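Yeah, one chain of the complex is gone here, protein chain that is, but the others are all in their spots.
Chain lettering (A and B) follows the sequence in which the chains are written, and residue indices restart at 1 in each chain.
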Amino acid sequence: MIANTLTVILILAGLVFFAAGTAGLLRFPDVYSRLHALTKADNVGLGLVILGLMLQAAGPADILKLLLIWVLVLAAGTTAAHMVAQRTWTHGEFESDR
Amino acid sequence: MITFYLMAALFLLATILLGLIRVLRGPGSGDRMLAAQLFGTTGVTILLLLSMTLETPALVDVALVFALLAVVAAVAFVRQHGLPEPSGTPVHQRKNDQKTESDDDR
Partner (left out) sequence: MSNLLLVIFDLVLLAGLLGVAWRCLASTDLFRAVVLFITFGLLLALAWVRLEAPDIALAEAAIGAGITGALLLVTLERLRSIAVERRRGRPDQPPDPAGADALLHALHDPPPPRRTFVPALSFALVVGGLMVTALWHQPDAVGLEPVVDEHMGVSGVDHPITAVLLNFRAYDTFLELAIVLIALLGAWSLGRYDRLPARPAPGPILPGTLRLLVPVAIVTGVYILWAGSHAPGGAFQAGAILGAAGILLVLARPRDLPMAPSTPLRLGLTAGVGLFLAIGIVGLFIGPGLLGYPPEWAYPLIIVIEIAATLSIALTLVALFIAGRPAGDDH
């Protein structure tokens, strides 16, 4: 019962971060601020959802797999943010798309 | 609980569809790439929630594969053939001779 309540709270908190990330993606003025919004927001969002799901996991193997997914997404998010920022910084924001 | 997971998954699917606006508008390719990155993370979360809803543990493996390979497209985006390697000088501080190249491209 307590686990279920905690799961619901954690997942709801995670969803707030996803909503904030999407809002930032849509509303922020340039690519650097959008990057800031979503790479932080969605990784914390996924982290909270995974924390919530860990409380429901069947055993230690499942918990470790969920943790691995989070670590991988963190690494991917960090790298992608760095790469996009680097390319935009050195090649220009409004580069040709053709 | 299952209803709650489904509602959360539905909410996340809606954020993906909303985020598509940024892909359609752009303006730069960096913006579009970022949106795709966010969709990847959201997709992982939806898969995890669906694995609880549908009671299919294999979906966690699908989420694991998405998380593992989420970075490949971003690396391809920045390390393409034919792009000059980043010089460390921001584009807005460069002289005209270097900018003509991208003007040409347009």
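The definition used in the following text is that contacts are C-beta pairs under 8 Å (C-beta built on N, C-alpha and C of every residue); 3 or more make two chains touch, one makes a residue touch a chain.
Here the structure is a predicted model, which means the values were calculated and not measured.
For the chain excluded from display, the touched partners among the shown chains of the whole complex are A, B.
Touch with the hidden chain on the side of chain A covers residues 68, 71-72, 75-76, 78-79, 82-83, 86, 96-98.
Where chain B meets the chain that is not shown, the touching residues are 2-3, 6-7, 9-10, 13-14, 16-17, 20, 23-24, 26, 29, 32-33, 35-36, 39-40, 43, 46-47, 50, 53-54, 56-59, 61-62, 64-66, 68-73, 75-77, 79-83, 85-86, 88, 101, 104-105.
Here, only the chains that are shown with their structure count from here on.
The residues of chain A lying in touch with chain B in their complex are 4, 7-8, 11-12, 14-15, 18-19, 21-22, 25-26, 31, 34-35, 38-39, 42-43, 45-46, 49-50, 53, 56, 62, 65-66, 68-69, 72-73, 75-77, 79-81, 83-98.
Residue ranges of chain B in contact with chain A, taken from their complex: 1, 4-5, 8, 11-12, 15, 18-19, 21-22, 26-31, 33-35, 37-38, 40-42, 44-45, 48-49, 52, 57, 60, 63-64, 67-68, 70-71, 74-75, 77-79, 83, 86-92, 102, 105-106.
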